[in-house]
Each structure stands twice: as structure tokens, then as C-alpha cells.
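A protein chain is absent from this complex, but the other protein chains hold their places.
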Amino acid sequence: MKKRGCGIGSMWYGIGNTGLPNPSGAFVQVLDDCTVIIHTGCADIGQGSTTVLAQIAAEELGVNFNDISVICADTGVTPDAGKTSASRQTYISGNAVRKAAQSAKETIFKKGAELLQVPEEELILKNYQLNSLKNYNIQISLKEIMAKCREDGTLVIGHGWFNPQTKGLDKRGQGIPYATYAFATQWVEVEVDTETGEIDILNVVAAHDVGKAVNPMAVEGQIEGGSVMGAGYALMEEIILDDGKIINSSFSNYLIPTIKDVPCVNSIIVEEEEVTGPFGAKGVGEPALIPTATAIANAISNALGIRFYELPITPEKILNSLKTANNTNKNQRDF
Amino acid sequence: MSHKVIGCSVEQINGSKKVTGKSKFTDDLKMQGMLIAKVLRSNIPHARIKKIDISIAEKIPGVIAVLTAKDIQGENSVGIIIKDEPVLTDEKIRRIGEPIALIAAETEEQADMALAAIDVKLEEIQGVFDPEEALQPSATLVHKGGNLLVHKKLRRGDAETAFKEAIVTAESNYITQMVEHAYIEPEAGIAYCDQDKVILLVSTQDPHYDREEIARVLGIGQHKVRVIQQPTGGGFGGKLDISVQCHVALLARATGRPVKLTYTRQESIIASPKRHPYKIYYKSAAGEDGKLLGVKVKIICDTGAYASYGPAVVTRALVHATGPYSIPNVHVDAYGVFTNNPVCGAMRGFGVPQMAFAHESQMDILAEKLNISPWEIRRRNFLTPGAITGTGQKLGQSVGILETLNKVQSYVKEQGWGN
Amino acid sequence: MYWEKYLKVKTLHEAMEILKLYQGKARLIAGGTDLVLQLREKKKRVSVLVDISDLPELQYIKEEHGQIKIGAMTTHSQLAASPLLWEKVIVLAQAASSVGSPQIRNVGTVGGNIVNAQPAADTVVALMALDAKVVVFNNDGGEEKIPFSELFLGVGESKIDPTSQLLKEISFSLLPEMRSSLGRLARRKALALPILNIGIVLSVNKKENRLHEARICVAPVAPVPMRMKEAEKTLLSRKLSDELLISASKAAFDAADPRNSKLRGNTAYRKELVRVMTYRTLKTALATRGGVGDEAGSITV
Partner (left out) sequence: MKLEVLQFELNARKVSVRVKPDATLLDVLREDLDLTGAKRGCGEGECGACTVLIDGMPVDSCIYPALKAAGKNIETIEGLGTEDNLHPVQKAFLDEGAVQCGFCTPGMILTTTALLAKNQSPSEEEVKVALSGNLCRCTGYTKIINAVKVAARNINKL
């Protein structure tokens, strides 16, 4: 017989290291032709941080995304940006890049103010143009400013770094471990075959509060990939040990989900902007995985009326639990 | 505020290189005169090394270098938080996969032959494989300082009283398994020397950390080490620890030639850190209104043979034990324990997925006892802007947990899914 | 060095001559999807590989006088795409579609799968239930026919010696009113070895609502794929009914003796699966059509 059930999992996740400093640095150079180079130590491992950091710099400088080039993760030329871990790169390195861009902008504004004879605070930089907020006719192109800078020997180079505001935990675990938190709720529907113990995931809905999605497609990619890794965690993945020896040390017996094992994931992006984040952003890499396994476990319990306390929930465990539950029911009837 | 490019789904920078196969991952690179490296690893979990004889291996044609611990000029240790893991061991083996010797040879076949020719004499020691057993006073010691890596506490309010006042309680034990990251690109690195500098091309999640460790192990300044991350085929936390970095750097310095080390899939699974398996003892107390009054939690994390990210994983588990809920009384103990199992380190979520399994199961159990829906019990307890967390932190305004639940519920309803 | 020479031959004759010449040091290779790994892991040793996979005379699926004949070098993809098999021998088409991945199916052959003799090989389980025979050429020029029931000796061990013999053809008879199906369970939905494989072939007598013939093959519950003789006998003993299927499944359960495995599950669980899957596969088989002389009309169970 096949039984269906639904389950929810909610989670919170602190962005960055726990109550420890974890700074990130960046350099931003604006070149004579108004293109931009970012130097960041941030290692992109596929999640798309390079793209996101370029977006942040482009937005801050008001230049086209395609005019940005990113040099990353080379200790010979890039500043330390800490680890690509703890879902911290958008929030922490994003802030560092934004600050570096702001610092480059200061030089531009200073030069612009000098050339236009207006105070810096009166200027805005938009579409490669510096304008006075008070009188829109007072303007100068970024290109001209760059040329003037070149003439008098000024380089437009900014640096920035960011370290989230935290407070280490005391002996009772009290403190401010993280500057900000990501949140999520996922819902999963499963179908369980009560005779073979097989579990089918039918639907997944995953809503994540990421602060601000700098790149929604990349955020969805994280949510989808994380959910599937979470599904593997719930149902099939397990390093099996025999006195410290891994007995499934190949891809033929350590099984991760294939395309046939999971449904398409429905992701929902929630944006509760974080004031300390770059343009309101927090993070999503790890949160994407955290609630999935528990939502699946809750869905299985909902389907069968039996709770599972051990991961992964394999077909064998399902059948054993059903058998135990049946025996218990029989005993109850006997009395 | 309207943005020009923030909030836009621009295509991935370098994406066109990836779809055309032009992206050069580390193993795709070749250099003039490059040697192939292999690592001799232990295949028993706990032993004392009596003798390592490399004399035959060294003589195999094509073998350019065979290195053991005594060839390390700097410090023979690495570790993200605690420097407790030898780069090459010559004293004690604490896990299967422990590196003992390095080979650099002209070809892979020659390197394999040299591996087989190294003679290691061992004295086996009884291993300990269960973290709770490892905490017993009679347990074999994995490290001199004892098997307890770390014990962290979280105390807020008075959990005992909360349980006395509770209308419903739930008490359960949860077990989670050890998990592999399974990035599709196995670990790989190339090192070469450029005058007095060592340069690394490597698949990594943090080149700056790699630089620090390589410099310490080689006994040179950090300014003499340059680490360049190559396109990296996934990491998920598994490429935070040192894998090939120090090994290829040592061999490049010893041979003066470029050296490449790429793990096989088996080696990757055997040698790389894993997700910590947990045992969680979880008690929750709620009032008639369905509001959580307190939780009492004990967490035991098996960190395996070395600390790696263990202390951080334990602390994260501690802080996140409550889940995204306002709970006035919190009492959590989290232990990280050494065993002779594979090393556990960082993996996507840092100990929080394990805790979520426990706290979210608890919420459903309480909901059932209180006869309210799983949606409702969460709604009644969620953290809100300005709420105080278990660590006493006052949250800011960006707390979207309720919104995520509401959005999910309406989506499910719109689709007509579920029961 | 995993092997020293790799020879692709143009004719069957050439292949046999090479085997003769090397006297046990050469062996045949088909798709090589298993063999290459076994040689690399040094589970098998050989100096010369003789590749026969591209010989057109070993690639065919045809029906002749109520018999299906399959060339040994037919790939799993070719079997899985055969309209003839889907029409008449569903169990084999299903089995071929279940092997490994598309990449493996495009290269791996039915003959290779047989010689390699892995206990849960999908097509082998189906062919056992089809009571197939193989035609084998010996390097002395002789030819022999071996029934599947005698073919397997142990895990990875078949009667066919690829250093001196060439598996040419697999054949089996179509039964009147043939019904067949493959039951398969694995730890994930693709790219996974089965925890349990059941091949079922039935011949029904609609008029009397009973079975003329019943064959059930189950793997891996023993070192070689196992025919469930008691269960088959049970099925023939009475008119078809749900109770009969249940009794037969129980008989298969009793006969199965899988070992405890940390990867495939413990004995009790795997035995239980034999019961459930035998019953289910019987049901799905009865709902199919196939074989020869199949007429409209349903079987009531």
C-alpha cells in the first residue's frame, strides 16, 4: 500500500563564524576607461560569489556589470577574504567589496567636487556621470574625471574590509554569536510504500529569507541544490564504518541522489532586508540544506503515524518500524 | 530603492568557459617536467609506527623523491582550529587514511610501485569507535590530552523549573549519520617553485588559510607562498581542510620540479573530512498555549581522529539547538569527542542540519500532544524582530521566519497539494 | 600495466585463432564496462584482450519459429529499444532498461553480462526465467549449447571460459500466452545495483484460468541467480487466485536465503522483500501480454 504524508521543517542559521572575528578584504580599481577590477580573496566554488561580488560593485559604482572584472582567490594578488563557508561570502565579502567600491568612489567624488566647484555631498554618481543633486546641469562624465585624475597623478583605487559585529560566547554560552541570521521553512510531500519501505519525494517547497537576493537565479540554484543534498541526507547517504574503516568508499556504494530520485524544487525567495548587509543581503548556501531532511522525516511520520529518530530513513528501517508498530498494536488488542 | 543590477539574474561570470569545457580545473593542467605524487596512507585505524623503510622505494626508476615526517623542516601539523593533525605521521596512526609517506615520480605507475615498496612496521593499538565509549575513563586515548575535544554549555533561564511548569513535554533521542560531501571534482593540487617562492594551483575553499599552513609546514614566510585557487568543482565544506596542499608543496621543494597530486575517488572518500554524526538527547517543555517554555539538550558529536572544524561544529550545534524559536529557558551541553573514526569537519550547515532534525521532530511531537497543527505550533513560537535568542542576543529587524512559513503554506494551498 | 595488447578483430574466426594462439593468456572482451574495472583492481589478470564487440554477426535480435535469438554482442540499449522484446518478452526489455546508466547500456552487452556472472545482473535474471540457452564456440572449432540453469557456478564465475570460448548467441522459446515482468528494488532509482531482482515468466491457460508454466528467478539471494522451484510448483498446482499468488510468494520467501549485508540490508528485510516483490511481479506479469498466440481476454485473479 502507498501512503502519503506532508512535513515541515523550519530553521535559522547564523551567517559567519560563531562569535569569532572573520574579516574579509577587497580592492577595487577604477581604470581610465571607466572599467573596474575587483581583487578579492573570495573563493568561488560554484555557488557564484564572483558574480555576486561583481554585481555589488557594479551597483555601488553605477557602472555596467560587464565593465567589471574580478580577480579572486590568489594570495599573491588578492587580500584575504576568509573562507567560503558559513554562508558568509555574500554578506561579509559583499560588504568588503562594497566598502572598497565606496572608497574608490570617494576619490572620484573628491575630484568631481573640485572640478565642478560644488561640495562632495551634493554629488551623485549614476550612469557614468557625476551630477549635482541641486542643479542637474552641473555635471561631468566619469571618463573626464578619470582623465583629470590621470593628468594630476591620482589613482582611483579603493580598499575595504568588513568584520561582522559579534561578541564571543561566555561560559554560559551567552553573547552575540552572529551579526545576522538567515531563516527558512520547507515543506515536503512524500509517498511511502508500506510493503517495500520505498520512499518517493513528490513535492518540495522551500522558502528562504535571504535578506536580499543579489542574484535570484543563483539563490534558487542554492535552494534547489541544497534541498536535494538534504534529501540525500534524509534517505540514502551514509558512510558505513566497520571499526573505523569506510566500507562504501566509492560512488557505486556511497549513493547520492540522481536526477531520477528527486522532484523539481519549488523555491520561494523571501527578502527581509538586513540593514548591515550589502544592499540588504544575508546568505543562503547552507540554509538551503538544513530544513530538508527534517521536513522529509516529518512527512514520513505523517504518512505512517510512526516517528523516526535516526537518519537516514532507509526502506529497511521503514519496514522494521512498521513491523514493530503492528506487533505493538496486536499486543494491545490481545490485552 | 531601485537597483540596476542588484536583484538581476545575470549569468555566471566564467559560465561560458564552463559550458564549453574550457575551464581549467587543477587536474586539467600540465607543466613542463611535472611529477606525479602519491600518498602512502594507513589502512588500520590505531597504531604506533615502529619503522618506516623507504630504501627500496627510493631506488625504483623514475622515483624522484620519497618523503617522510623527518623531511619536514617546519612544523609537522595542520588544523583549522587546533593544529593537531600531522602532515606525515611517524609516531602514531589515529585513523585509516592517515598519511605516512609521499612519493613523487615521473609516472603514476612508478609512483604506485614505490608506494607498494615502502615497508611500514606497526604496533596496533585497540581503537575506540563510539564517542560515548570514548568518554569512559577506561577508554583508549586517541590523543594524549584525552578524548574530550570540547564541552560547550548554553544556559539561559531555568530549564528545570520550566519542565515543572510544563503542560506537555517531549523527550526523545536522535541519531544522525556520517556523511560524505561527494563534490564531483576530487581534490587536486599542483605545486612548483619560482626562485625562493612556492606556488600552488589548487582546488580549495580558502587559499589564504592554505598559504598559512604551507608556510608553517615548510618553515618559510607566508610571503614566500602563493596559493592560486583554480576553478573548484564543488566543496560543501570538504575543501576547507588541508588535503593535497602541504604534500605537493613539500615535494616541489624537495624535487625542484612541478608536482601534481590528484586524489582518486576512493582516496577522496577515505581521506577527506565528513559530516559529524550526532547523538542528541532532546527534552522540550510547552505550556497550554503551545508556547515553548524550555528545552534541555545534550549533544554528542563524533569528530573522529582529529579536531578539524569540530570545535566550531559543536558550538554551532549549541547555539542552534533551540531552532528558530523564542525559548526563555535553555540548557544545552554539547560535546565533541575524539575517536579512531574518519575525521569529521565542516559540511554544509556545520552541525545545524543535525540539530534541525531534532528540534523540528520535537515541534511535531509537541503539536500532536497539544492537538494543534505543525504550522500553528511553529507560528506561536517563532523568533520575531527584536526577540531574544538562547544566547541572549536581541535580534534586529531582518527576521523572516514567519514570512517563510506563510509563503510556503499559501503556495502549497494554491497548488492543492497535501492533506 | 593492466593488459599488454588490445586487439579488435574483424571476424569470429580471427578471434578464435587469437585465443588459441595465446593459450589462456588472451581473453575476449565485449563492452568491458565491468571487465575494465576488474582488471584495474587486479581481480582478474590477462595479457591480451580480444575485442569482439563490433562484430555485426554477433549483433541481432530476431524471432525464428517461436524462438527469440539474440546475438551476444547486442548492447543493453539495443535490447531496451527493441519493439519485438517490448511486444513479446517484456521481462527482458525491462531488465535491459534497468542496467546501470544510459552510458553503461550503450556499451555493455548481454553476452558480457552473462560471462561476467554477477549474481544480480538484470538481464541474467530475466534470461534465467526465460529458460534461455547459450550457444558457445570452442577454440577447437566445436560448438555447444548450455542451458542457463547450468551456466553459473558462483559469484563472477560462469561455465564459459572467455580465454578459450566465445558466447555467440542466446536463445529461448516464446511460450503460448506468455506473461512476463521484472521486479527490481535498489537503493536509488538509477545507477544502482539491485537489492533484489525478480524475473517472472508465465504461460497462461485462459480457458481454465490456470498456468501452463511458471518460472521465477530471484537474485541476489544466493551466489547465483536462483529459480524458485517450490513457488513455481505452487503456481501450477491450482487455478489462479489471489491466494495462490500469496502462497507462491510465501514459498519464494521460504526458499530465499540472502545473507546479511551492511550495504544491501539484513536477511529478514531482504527475505520480506522477496515475498512482497514476488507477489507484485506476479501481478504485473499477469497484466501483460506477450509470447506467441496471445489472444484478447483477461485472467481473473
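Residue numbering begins at 1 within each chain, and the chains themselves are lettered A, B and C in the order written.
In this text, a residue touches a chain if its C-beta (ideal position, glycine included) is under 8 Å from a C-beta of that chain, and two chains touch if they have at least 3 such contacts.
Fair warning: this is a prediction, and the values are worked out from it, not measured in the lab.
*Asks:* Omitted chain: which shown chains does it touch?
*Replies:* A, B, C
*Asks:* Quick one: say which of C:K8, C:K69, C:K159 or C:K283 touches the chain that got left out.
*Replies:* Reading the full complex, the residue touching the unseen chain is C:K8.
*Asks:* Which of A:I71, A:A113, A:M217 or A:I240 touches the chain that is not shown?
*Replies:* A:M217
*Asks:* Which is it among B:P186, B:P277 or B:G310 that touches the chain not included here?
*Replies:* Counting the whole complex, the residue in contact with the absent chain is B:P186.
*Asks:* Please output the residues of chain A touching the missing chain, sorted low to high.
*Replies:* These residues of chain A touch the chain that is not shown: 45-48, 217-218, 220-221, 223-229, 250-252, 256, 258-260, 262, 264-265.
*Asks:* For the chain that got dropped from the picture, name the residues of chain B it touches.
*Replies:* Residues of chain B in contact with the hidden chain: 9, 11-12, 15-25, 27-28, 30, 181-186, 231-234, 236, 262, 264-265.
*Asks:* List the chain C residues touching the unshown chain?
*Replies:* Touching the chain left out of view, chain C contributes residues 1-6, 8, 29, 32-33, 36-37, 49, 51, 53, 77, 100-104, 106-107, 189-191.
Everything below uses one rule, namely that only the chains that are shown with their structure count from here on.
*Asks:* What is the distance, in whole Å, between the centres of chain A and chain B, each centre taken as the mean of its C-alpha atoms?
*Replies:* Comparing mean C-alpha positions, chain B is 18 Å from chain A.
*Asks:* Measuring from the mean C-alpha position of chain B to the mean C-alpha position of chain C, what distance in angstrom results?
*Replies:* 43
*Asks:* From the C-alpha centre of chain A to that of chain C, how far is it in Å?
*Replies:* 48
*Asks:* With touch defined as at the start, can you tell me which chain A residues reach chain B in the complex?
*Replies:* Against chain B, chain A makes touches at 4-14, 17-19, 41, 43-46, 48, 50-51, 54-56, 58-59, 62, 65, 70, 72-76, 80-86, 169, 171-178, 180-181, 183-187, 189, 202-203, 205-209, 211-218, 226, 229-230, 233, 237-239, 241, 243-246, 249-251, 254, 256, 266, 268, 270-277, 279-280, 282, 285-287, 289-291, 293-295, 297-298, 301-302, 307, 309-312.
*Asks:* Residues of chain B touching chain A in their complex?
*Replies:* 3-14, 43, 45-46, 95-96, 127, 129, 152-156, 172-180, 182, 199, 204-211, 225-229, 232-237, 239-240, 265-266, 269-270, 274-275, 312, 315-316, 318-320, 323-324, 332, 339-342, 346, 348-350, 352-353, 356-357, 360-361, 363-365, 374-375, 378, 382-383, 390-393, 395-401, 403-405, 407-409, 411-412, 415, 417-419
*Asks:* In the complex, go through chain C and note every residue touching chain A.
*Replies:* 185, 187-193, 262-263, 265-266, 269, 272-273, 276-277, 280
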